[in-house]
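Let me begin by handing over the structure; questions about it come next.
As you look at this complex, bear in mind that one protein chain is not there, while each of the others sits in place.
Order of writing sets the labels: A and B. Residues in every chain begin at 1.
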Amino acid sequence: MEGFSGRKRKEKIFKIACFGLTFLSVIILIVLLYHIGQAGSKYLSFKFLDSWPSRFPHKAGIKAGIWGTLWLISLTALISVPIGIFSALFLEEYKIPGKLGKFVEINVANLAGVPSIVYGLLGLTIFVRFLGLDRSLLSGALTLSLLILPVIIVSSREAIKSVPDAIRFGAYALGASRYQVVFWHVLPIALPGILTGVILALSRAIGETAPLIIVGALTYISYTPESIMDEFTVLPLQIYNWASRPQEEFHYLAAGGIIVLLGVMLSMNFIAVVIRQKASKKVKI
Amino acid sequence: MKKHVKKIEYTVRGALGLCALVTLITTVGIIAVLSSETIPFFKEVPITDFLFGTRWAPLLEPKSFGVLPLVIGTGMIMVGSAFIALPVGITTAVYLSEFSSQRMRSIIKPVLEVLAGIPTIVYGYFALTFITPLLKTILPQTEIFNATSGAIVVGIMVLPMVASLCDDAFQSVPKALKEGGYALGATSYEVIGQVIVPYSASRILAAFILALSRAIGETMAVTLAAGANARFAFDPLQSVQTMTAYIVQVSLGDTPQGGIEYQTCFAVGSLLFLITLAMNVAGQSILFKYRRGK
Partner (left out) sequence: MSNDSVMTCRNLNIFYGEKQAVFDVDLDILRNKVTAIIGPSGCGKSTLLRSLNRMNDFVPTFSMNGNINFEGNNVLEQDPMVVRTRIGMVFQKPNPFPKTIYNNIIWGPKIHGHKVDYDQLVEESLRSAALWDEVKDRLHDSALDLSGGQQQRLCIARTVAMKPEVILMDEPCSALDPRSTIRIEDLINDLRSDYSIVIVTHNMQQAARVSDYTAFFYEGELIEYGVTDGIFTNPKEKKTEDYITGRFG
């Protein structure tokens, strides 16, 4: 018969194990950031930010990557954010009835799980080849837009869902039409939540590499884009290029690029968290 | 006035509906694009040769199109990552929902969010420059590109997803049920193991399926860390090639459109799509049932 002390001991060991394994994530994150910080600090300088890629590590920089990423993300945001929010509004406020509505919902959830590389194949065939947009920023942005659309829709729907019905009924009771209710009352209240989701989705898009390789973004580019039909490179692609070379010096360059990339992403995450916290204090019915 | 409002109403409804159609078109597009290149491919290569062949060499003479080496490479990454993500993810969820103070929660949650948000390319770099050298000092026969290293980082990547889905599942266990266990003098270990986990078993299963599906679709980390060596072998310390890594390899080269090499990308992509789709549908339908059950 297992006594109390034995069971207590088991409980204690279990608790410690749970804590230890949970804390593992913190340790991993610290090790990862430290490792990258150490390797990347060697080349991180203003010159690094303002130079073109080069065969010589000490001359190489990420100017093309930064500009490419900025162009690509802005363009992606312009395409995906309105479509995403409008889709979410339609799905949540206009509710498609019956089987079709359920299918659309399941479809969005499944699209969010489709590997990003498959979106690359889609973009390559449709945008690059079929529509003849070539390896342009526009092709890349359209591809990324389709990729993050499900993410934006899911998080926007959550935000819209959390708007209390009382507000809708209040507006309807004053004789408002549905679009007036949706755009004048629901959207403004849901907006902080939507923004949080949008920023997180875009920060995910910034780190995307695989679909852009498939779509044909280049790694060696020594100019900044001037139109959406220009060829381009992005930061993660530049990092990939350097990391995949055998020479250690290039790994330091890759780490430098990663620091910049993570810096951008973490500040976007931070903004999203701030918006979320600010919004959670407002509007509670 | 009223007519005017009605007109706007219809326009708005139509415009929003069109936006919502984009996701449906995307699905149709993916299926159309994949099959448009895969069907011609299977006219040249019998589907059984593709599915059951043990040699993958579409770019070398003599060409061979047996996809099993890629499937094995992918499978090794998936199984390896499961060894990390599943136990650590579920214990993290247990800790968060049952033991953690509010303060610990406010530390762990953001850490998990950051881990989930770090781009896959960064994990690839970490695997290549940190984990592989570490493995080498322990096991000197480790190759520079190896499955283990890739599996470890993919495990780290999908861990937050397991943790957060399991946390949701545990949070939804009725408080009365836990109290029923404790009121009989059970330890937390017994209540968790025999009441909470069994109660949320199907949602935990869904979390596992969805996380593993994500691991299968993972691309850049494994391309960087696990290499591009499609072999029909099971050594985790050797270089392997996953389905995703193969597609990247072809895309980086100068493969002309329309050739059989180009089509292999789509055939492999179709297989990848079907596997992950099946897993996602399975996982989502479990979760969907519970969301409606509420």
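What we mean here is this: a contact is a pair of C-beta atoms (placed from the backbone, for glycine too) under 8 Å apart; a residue touches a chain by one contact, two chains touch by 3 or more.
Keep in mind it's a predicted model, so treat the numbers as computed, not measured.
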Options B:Ala186, B:Ala230 or B:Met279, residue touching the unrepresented chain: B:Ala186
Residue numbers in chain B that touch the chain omitted from display: 101-102, 174, 176-177, 179-187, 190, 194-195, 198-199
Contact footprint on chain A, counting only the chain that is left out: 1-4, 7-8
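Throughout what follows, only the chains that are shown with their structure count from here on.
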Averaged-CA centre spacing for the pair chain B and chain A, given as whole angstrom: 16
Residue ranges of chain A touching chain B (in the complex, touch as defined): 7-8, 10-11, 14-15, 17-19, 21-22, 24-26, 28-29, 31-32, 35-36, 39, 82-84, 86-87, 89-91, 94, 96, 104, 106-111, 113-122, 124-126, 129, 146, 149-150, 153, 177-180, 182-183, 200, 203-204, 206-210, 213-214, 216, 236, 239-240, 243-244, 251, 254-255, 258, 261-262, 265-266, 269, 273
Complex contacts: residues of chain B adjacent to chain A: 5-6, 8-9, 12-13, 15-17, 19-20, 22-24, 26-27, 29-30, 33-34, 36-37, 87-88, 91-92, 94-96, 99-100, 107-108, 110-115, 117-122, 124-126, 128-130, 156, 159-160, 163, 187-190, 192, 210, 213-214, 216-220, 223-224, 244, 247-248, 251-252, 257, 265-266, 269, 272-273, 276-277, 279-281, 283-285, 288
